[in-house]
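With one protein chain held back, the other chains of the complex are shown just where they sit.
Right after this comes chain A.
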Amino acid sequence: MNQPKSFPFSRRQVLRGLLATAAFGATAKLGTGCTPQEPRSGGTGDEFVIGFIYVGPRDDFGYNQAHAEGAAAIAQLPGIKIVEQASVPETTEVEEAMRSMIELDGAKALFPTSFGYFDPHILKIAQEFPEVQFFHAGGLYQEGETPRNIGSYFGYIDEAQYIAGMVAAYTTQTGRLGFVGAKPIPQLLRNVNSFTLGARTVAPDITTRLILTGDWSLPVKEAEAVNSMVDQGIDVITCHVDSPKIVIETAERRGVFSSGYHANQAALAPRGFLTGAEWDWTTVYTQYAQQLQEGKTLMNGDIPHIVRGGLEAGFWKLSPFGAAVSDEAKQAAEAVKAEFAQGSKRIYQGPLRNNQGQEIIAAGQSYEQTAVELETMNWLVEGVDGRLES
């Protein structure tokens, strides 16, 4: 090229660059997995638009599937329209997703379901749109501090884990159960402890081995955890990770029993699946949808800011019993389930010691399911093999 260069790029190169940028933008968009139910046209006025955001795919056999099933149920209600977006990471990307649901789809209520969306993303967007209502699973609502258009809901699914622990105890031959966990947050520890306590009502010398992988979705680590547990003679395995698919499938391949979590995984393990603790968001979401349609709001206080509950409020269900569950186990499980349905059962009763030997609850005392001490749990009950402090 001999002509003097005032501009370092030729026209052709600039065009090529522009094309490449456009193509990059288009493909980057592919990854966000935007799947609105309907073409985005905005609310038509008489329909109440509710937005759901998931951190992973909607059919992951896990946390997101449970929420998506709840969303699908309220989509059937007349006058309700839902918009959904899956695989939204817990970054500023969720703020963009929320903003576009509010501004483009006309959503008046949002259910950003993943735990990590809450702080700071929901808190920030809730201040930006004070007329939109935000409902979050498990977030901590503090009167006076959290914006008034945020509501928090969560269920005591550890009740289901308690029953799953009983079923596991009836089934195990080695007396050793396994629990694959992600991170030691209170909800997870509560599941481990309730599972173990349930098992120990059947056989007091049963132990549960806890293996923490370190994050919510690490397929190779989860499979390795199951394999090493089976090598140590553990014969019933359950988990608390985002998608239990790998754990259940690996357990089935190794020929041990498994107990599910979040959603129904019975189809993945026809031989070894016992039962599972499943969320039942259908009831909760239907209640919310009806309240919203009646014009009730969080801001006026018509909708409570904190909704918590167990079986009596329809927050969880048990997966159907697998072929390996004995009749004795089924009867015992149903009996305890009936107690939970009345709301009369307490899991955490004294005397109760943690696995370091310290007393947590004195004899004669007990915690209600709503107790704050249980929502901030940071200990493992006697019978759990595992340690929390690093």
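As a working rule, a residue touches a chain if its C-beta (ideal position, glycine included) is under 8 Å from a C-beta of that chain, and two chains touch if they have at least 3 such contacts; residues count from 1.
In the analysis below, contacts and distances are computed from a predicted model.
Chemist: If you look up the hidden chain in UniProt, what protein name do you find among "NADH-quinone oxidoreductase subunit N", "Heme chaperone HemW", "Cytochrome c oxidase subunit 1" or "ABC transporter permease"?
Modeler: Options "NADH-quinone oxidoreductase subunit N", "Heme chaperone HemW", "Cytochrome c oxidase subunit 1" or "ABC transporter permease" considered; the missing chain's recorded name is "ABC transporter permease".
Chemist: Pick out which of A:122, A:223 or A:284 touches the chain that's been left out of the picture.
Modeler: Checking each option in A:122, A:223 or A:284, the one touching the absent chain turns out to be A:223.
Chemist: Among A:133, A:243 or A:275, which one touches the chain that has been omitted from the display?
Modeler: A:243
Chemist: Which listed residue, A:87, A:171 or A:297, touches the chain dropped from view?
Modeler: Per the contact definition at the top, the residue touching the missing chain is A:87.
Chemist: On chain A, where is the contact patch with the chain that was removed from view?
Modeler: 24, 27-31, 33, 35, 56-57, 59-61, 87, 173-174, 176, 209-214, 217-225, 227-235, 243, 245-246, 249-250, 253-256, 267-268, 385-387, 390
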